[in-house]
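Only a single protein chain was left out; the remaining protein chains are all shown in position.
Right, chain A next:
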Amino acid sequence: MDCAITLNAIAGYDSRDSTSLNLPSTDFTAGLTGDIKGVRIGIPREYFVEGMEPGVRSAVETAIKELEGLGASVEPVSLPTTEYALACYYIIAPSECSANLARYDGVKFGYSYQDTPDMWKAMETTRQLGFGPEVKRRIMLGTYALSAGYYDAYYLKAQQVRTLIRQDFDRVFEQVDALVTPTSPVVAFPLGEKMADPLQMYLIDVCTLPINIAGLPAMSVPCGFSEGLPVGMQLIGPHLSEERLLNMAYAYEQATEWHKARPGI
């Protein structure tokens, strides 16, 4: 319900955003009946990865059973391009951000290193001191992926794979109305634990990145605990299916108590 209310407030056409859809407005609270009888749910097997924590797996599987109990039908599906989504994202996003972050040069706003008469030195030092390591990492990745000689192999290829990922979803949504997956294969890790291994950190996103790539609506719904930490199940729908997703989450919430629970930490 809260999500629906929030979405009502923030959804809508923005004439200053060229990527904003111009559609008549919807009341996202109006469809919250709690009735999901007949909704066809797909369970993509590629999202139940090998490295998945057992506690996460069981919580999500139990939740799926719950949805079945509420009248939804459940079937296995396959999205073979899922394994490429991570690489795809980690080429496209850093590439775009390497350009987006170019404006932070200390010339017109923000942190500005001034202790040198040389303009280029000032700009370089501003960015050297102003950006943190993860940001720098992504800027370097992105610059590399876009450079002459590498653009075709990386950025262009990633965008082409992106189309394939979208097509996979389009195909699956001809069979089912929504997909259910874990939001993350593991529960939250302690702060600072994965800093030395960024790749490990990137792997956590394996369930949510394909959604970004494909531009699909998705939401995470609390569905249990593992070792005292919360587990989320992810609902994914085709474009503009927010109402149905919200209703699925609403139905689940009406039947369970997880959304009211607090982690035992």
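One rule holds for everything that comes next: a contact is a pair of C-beta atoms (placed from the backbone, for glycine too) under 8 Å apart; a residue touches a chain by one contact, two chains touch by 3 or more; residues count from 1.
Definition applied: contacts and distances are computed from a predicted model.
Of "NADH dehydrogenase [ubiquinone] 1 alpha subcomplex subunit 13", "Gap junction protein", "Glutamyl-tRNA(Gln) amidotransferase subunit B, mitochondrial" or "Chronophin", only "Glutamyl-tRNA(Gln) amidotransferase subunit B, mitochondrial" is the UniProt protein name of the chain excluded from the display.
Across the entire complex, the residue among A:D105, A:D168 or A:E242 in touch with the chain not shown is A:D105.
The chain not shown here is touched by just one of A:T62, A:S112 or A:T143, and that residue is A:T143. The chain not displayed touches chain A at residues 15-19, 95-96, 98-99, 101-103, 105, 107-109, 117, 119, 123, 143, 146-148, 151, 155.
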